[in-house]
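After the structure tokens below, expect a handful of questions from me.
Up next, chain A:
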Amino acid sequence: MSTSDGWLAAALVPLLALGPVLWRIAHGPAKDRLVGQNLVSLLAGLALLLAAQGFGRPSYTDVALVVSVLGPTGTLIYARFLDVLPDSRLVKWTALIGVPATVLPLCVATGPGRAMAKLLLVGALLIAGSVVTSARGGDGGTTA
Partner candidate 1 sequence: MDTARLLPLVVAAPLLGAAVLAATGRWLPRLASDLLGCAFAAATAASALLVLFRAGHPGPGAYPVEWVGGWRPVGGSGVGIVLVGDPLGAGLAALVSLLVVAVLLYSWRYFDEPPRHHTGSFPALILVFQAGMCGFAITGDLFNAFVFFELMGVAAYALTGFRVEEPKPLQGALAFGVVNSLGAYATLLGITLLYARTGELGLAQIGRKLDTAGPDGLVLAAFVLVTTGLLVKAAAVPFHFWLPDAHAVAPTPVCMLLSGVMVELGVYGVARVYWTVFAGPGGLAHPAFTRALLVLGVLTALLGAAMCWQQRHLKRLLAFSTVSHTGLFLIGVAVLTPEGVSGTALYVLGHAGVKAALFACTGVLLDRYATVDEHELFGRARGLPVVGALFAVGGLALCGLPPFGSGLGKAVTEEAAGHTAGWLPALYVLVSAVTGGAVLRAGLRIFAGAGRRPRDQEGEPETTGEEVPETGQRLGRIPAPLVAVPAALLTASLAIGAIPAVASAVGRAGALFTDTGGYRRTVLDGRAAATPALPPPHWQTTGVLLGLLSTGLAIALAALAVRHPARTGRPALLAPVRRLQSGHIGDYVAWLAAGTALLTVLTVPGIR
Partner candidate 2 sequence: MTDVLIVVALLLVAGAATAAVLNRDPVRQALVLSFLGLALALLFTFLQAPDVALSQLAVGSAVTPLMILLTVRKVRRRSGNDHGADEPAGRER
């Protein structure tokens, strides 16, 4: 079990969490769909960060960077059209707990430098995106 396998095993956790999220999106009530979509981009970002470290290829974090940008954007655009932006404590706490729990060990592993800056940027975007799109009072992003 080399360290890279350790990171890949860690990447498995958010990946396995995607299964129930898929079930929620496919079968859950309307409100849960957008929560699910929001959660998916968060979990995918985390899985990608861990996999990048696991494969030893820092250039894979570009994919995580684009996920952290497109995920919240997509959620907000869908919310605009479906006129429902459900507040979800699940997404918020997953972000507030999950992101630091993955980004900090990664920063320690990569050491200071341009790669760490990119990791922190991705972490910040993931947290900001999740918090904004899941806070209370944002129905469809538009208030009457």
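Going forward, a residue touches a chain if its C-beta (ideal position, glycine included) is under 8 Å from a C-beta of that chain, and two chains touch if they have at least 3 such contacts; residues count from 1.
Selection criteria: all candidates are chains of the complex that A comes from, given by their letters.
Remember, it's a predicted structure, so these values are computed and weren't measured experimentally.
Engineer: Can you tell which one of 1 or 2 makes contact with chain A in this complex?
Structural biologist: Among 1 or 2, contact with chain A goes to 2.
Engineer: Which positions of chain A touch candidate 2 when the two form their complex?
Structural biologist: So the residues of chain A touching candidate 2 come out as 4-5, 8-9, 11-12, 15-16, 18-19, 21-22, 25-26, 33-34, 36-37, 40-41, 44, 47-48, 51, 54-55, 57, 59-60, 62-63, 66-67, 70, 73-74, 77-78, 81-82.
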